[in-house]
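Working notes for the structure below.
Missing here is one protein chain; the remaining ones are kept as they sit in the complex.
Chain IDs A and B follow the sequence of writing; residue 1 opens each chain.
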Amino acid sequence: MHTIRLATPRGLDVLARQARLVGSSLVAPALLLVIAINILPALYGFYLSLHKVFFFGNEGFVGLANYAALFRDPFAWQAIGRSLLFTFAALAVAVPLALLAAMGISRLGSWGSVLLTVLLVPWAMSPIVVALLWKWILVPSPGGLVGAAFTAFGLPPQDLLTNPLLAMPTLIVVAVWRNFAFATIILIGGLGQIPRDLAKAAAVDGLGAWESFRKITLPLLAPSLLIVISMLTISYFNEVQLIIGLTGAGRFGRPPPWPMRSTTPASSSWTRGAATPSRR
Amino acid sequence: MTEARPNTAQSVRFRNVGKSYGSGWAVSGINISIAPGQFVTLLGPSGCGKSTTLNMIAGLETPTEGQIMIGERDVTAMKPADRDIAMVFQSYALYPHMTLYENIAFPLRARRRRTPEAEVDRKVRAAVKMLGLEALLDRFPRQISGGQRQRVALGRAMVRTPTVYLLDEPLSNLDQQLRVQMRSELKDIHQRLGATMLYVTHDQSEAMTLSDLVVVMSNGRIEQAGSPRELYDNPANLFVARFLGEPGMNILDGEAADGRLRGPGFDIALPALARTAGRRISVGIRPEDLHHDPSAAAAISGTVRTVEYLGSRSLVRVDLGDRLIAAFLPPSVDLPAGAPIGLSPADPDKARFFETDGGASLHAHRNLAG
Partner (left out) sequence: MRTLSRIALVLACLLAGIVALGPILWAASTSFKSANRIFAVPPELLPRSPTLAHYANLIAEGVHWAFLNSFAYAAVAVLAALLFGATAGYALMRYPVAGRPAVLLVFLATMAVPGFAVLLPTQMLAAGIGLQNTWAILPILYAGHILPFTVWVTRSHFATVPRELEQAAEIDGYSRAEAVWRIVLPGAKPALLAAATFGFLHCWNDYVTGSTMVDAPELRTLQVALIFFQGFHGRDWGSLMAGVIIATIPPVVVFLLFRKFLIGGFADGSVKG
């Protein structure tokens, strides 16, 4: 056995270090941009939240006083509650709907992809534009689409968006209309990964359609469902733009009317401090 | 095929090459010397380090220690592109967005080679003709069969008369029949090109049929290097003895005393070279070297467990109490399961003896590795 080490480990180390340097510098631009734009402001926001800020003036460190003020504010609690209600109600509508659509579409073959495309068109639209569009549909006049429906039933046209009972369901319908199909894509992908033989095996084993769905499809779809639920939760909890548009907050900076402040946590951003509570 | 091919075949030398991934050595102490034009196979079970070794010649991995020479050039830290080698991958690695023609022409069109298009065309057509792919040049890889893809991968290697061909399990994705056919084609191509080829496989029949030199590896080390015949007839250790052959050599561990080796179900005379070796000795006998011996003097006696009828012969598994051994017997030997059976070595000189501890052979060996 030779004991010579012909290639010096140091020489080969240089190669490894070079590769590391190349790798890191290829990642650097993206990383720095993401840190500067997504993380730095969050940290700055947290810093501001510990200070008393009046417009752009920093009037000193106040510790957790802003948070204390926020948690004492009944409106804040109400807003959080409404946000959660909106989010979970929208989820409860969107997920079953998306599942139904996914199962229908994956059974339809080539027409299914046409239908999926059609369903996805609203998702491609801007939330604020969707809001404008639905405002027109919901306009409380016999000439509006919904107004005409009320008139057809002999009722005076209602303004659903200011009706304390119906505003929330209306927002939910519009939000679900806009993006439930996005969840459908992921569920179709998940359904596609379930081996077809399993359905055959289940049929041979004597399971009915519903039983087969419940005992085979649903458990195997769980990972996709989890992804869908988490994506939709984030999406609905942050459904700011749609709600600004629908509830007529109008131009940014004008104080929002009731549904806005009461449905999303971002309502606190109207007073200074987006994710950062402000002292009032 | 009349085109005169410049013979660019080079030698390859490994000097004490090792590769560590931090947590341990994937391979170490690799010394191999390959003459120009040789067909060398790295053979071993998966994870034995044979692919790592091949990748280090290709430059896809850099050794942690040691030196690799191609011809007179030290390529240890050289980029793959600078080594002038060709490689055929297990997955073929055909470029999916290029036609077969473009795939085969790709190496020639590399900037460093500056091949004029007329010459590219001539070389591609020559390679394609040799492989019988003329009709498929405009197809894309996804439009052709596995065997055809295999040929395209070979064609891409052949167009450029490299110094060394590296083949990483090139036949393992083919079905059995095609594999045997491509095996002969590969052998034919090797002989016609006179190229140095380094072949990695876990399939011993490929290694045995194709190679001038077989390097058996396990656990990142070379177990033995030699011609297929040497490896088969005179394995250097128990690993090689068990690994080669289908089924492998029968190994019987026994106690040496009074010039005989005894253990459960057997009693065999020890040759002179094994008499001084200590008490714990194993004997290895290939299944085809055993014959049916109904006499009371049979060296091995046990009971028949199963008989697999193979037409020209039968594979009989014999239970010795603590282990099963295999024997190829004439189909006329027809014993039911459970019947007692006696076996003796057909040619006592073919029995191999090993140290039970460590597994080293007691017979003399040539070391071809390095």
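Some observations on this one:
Here is the rule we use: contacts are C-beta pairs under 8 Å (C-beta built on N, C-alpha and C of every residue); 3 or more make two chains touch, one makes a residue touch a chain.
Being a predicted model, the structure only gives us computed values, none of them experimental.
Only one of A:Tyr44, A:Phe61 or A:Phe88 touches the absent chain when the whole complex is considered: A:Tyr44.
Of the options B:Ala35, B:Leu60 or B:Ala77, the residue whose C-beta touches the omitted chain is B:Leu60.
From the options A:Leu31, A:Leu155 or A:Leu218, the residue with contact to the unseen chain in the full assembly is A:Leu31.
For chain B, the list of residues touching the undisplayed chain reads 58-60, 79-81, 83-87, 89-91, 93, 95-97, 106-107, 110-113, 156, 160. Contact residues of chain A toward the unshown chain are 16, 19-20, 22-24, 26-27, 29-31, 33-42, 44-45, 48, 56, 101, 104, 107-108, 111, 113, 115-122, 124-129, 132-134, 136-137, 139, 141-145, 148, 151, 177, 181-182, 185-186, 188-190, 192-193, 223-224, 227, 231, 234, 238, 240-241, 244-245, 250-252, 266, 269, 272-276.
What we mean here is this: only the chains that are shown with their structure count from here on.
For the pair chain A and chain B, the distance between C-alpha centroids works out to 57 Å.
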